[in-house]
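One protein chain is absent from this view; the other protein chains keep their places.
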């Protein structure tokens, strides 16, 4: 009897782990949460301000630089050794992202953070965060010509993209974004589902 | 046991899969051409080829290398005849020499992907490899020369 129970527990844990992994690693197939769409500019803009605070934090902005070189560190300095974006956003020659950035984080301070799909936005769709106002960034995120041709559903699903979520698992010694991933996702969906309003452009 | 293909030779290693490839090569396999410089992927002294990419072995776990082809400086050519090695010797690039294996391994990926690299291409490929003696000018020149040697060898 005892043995059977233990087997059951182990199996179910395994299934759970596989499910979690699938969810975090392969977002293209994961379903977007069911969302009721409405229009509320005040709620939408308020939510985007929260989203903006996360996107402009080093954990997100560092891989959405204004130039072709990623940023690094909590002070978002130019990435030492100037690795270049390359056409696919995966670096060039001997300086491809994955040459240093491993599939997972590695123990120890100042080591490259890891993810199996570490990259910058590709050269034809740079999705720059650095230097953008909330208004500019909101519009850029919504415009299919600049957001990788994503529709609303795909945008909502993008909150759970593996590399996006890597921002909350940045490796030893790095600060986290100002909101938890759950709070970010909530704000992200609230922004989009309330009409996806961009905050007013400041003059 | 982890099976590793290093320089076209199969090794069955009894080592922690978490151990960085650098220390597997140096302490377990005994290939010391790959150098320890910083341990945090900053200096490039430890560059080896993993399925043709210039990975930094100091942050690459042994488990990542399993089933892939590892080439180290010792396996880049027979008798230092790779165009880069020829060029390095022709221009007498090295000073202390400690970083040069990593420099050559990085440059080899550049030359694989770009037969005639410009100075800008060399910057883009090589800025990850530190030379404390400051032999950068000769490294640059040697990569251009190696590109010529490579061109002639293929024609």
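Remarks
Order of writing sets the chain letters: A and B. Residues in each chain are counted from 1.
The rule is short, and it goes like this: a contact is a pair of C-beta atoms (placed from the backbone, for glycine too) under 8 Å apart; a residue touches a chain by one contact, two chains touch by 3 or more.
Note that contacts and distances are computed from a predicted model.
Chosen from "Sarcosine oxidase subunit delta", "Isoquinoline 1-oxidoreductase beta subunit", "Xanthine dehydrogenase" or "Sn-glycerol-3-phosphate ABC transporter permease UgpA", the protein name that UniProt gives for the omitted chain reads "Isoquinoline 1-oxidoreductase beta subunit". The hidden chain makes contact, of the residues B:3, B:80 or B:116, with B:80.
The hidden chain makes contact, of the residues B:16, B:53, B:66 or B:113, with B:16. Of the listed residues A:69, A:120, A:166 or A:179, the one in contact with the hidden chain in the full complex is A:69.
By the touch rule set out above, chain A reaches the unshown chain at residues 65-69, 72-73, 75-78, 80-82, 110, 130.
Touching the omitted chain from chain B are residues 16, 19-20, 23, 26-28, 30-40, 42-43, 45, 72-74, 76-77, 79-80, 84-85, 88-89, 92-101, 104, 119, 122-123, 126-140.
Heads up, the rule we're going with is that only the chains that are shown with their structure count from here on.
Taking the mean of the C-alpha atoms as each chain's centre, chain A and chain B sit 32 Å apart.
Those residues of chain B that touch chain A in the complex are listed here as 39-42, 44, 47, 53-56, 59-61, 64, 105-107, 109-110, 113-114, 121, 123-129. Those residues of chain A that touch chain B in the complex are listed here as 80-84, 92-96, 98-100, 102-103, 106, 108, 110-112.
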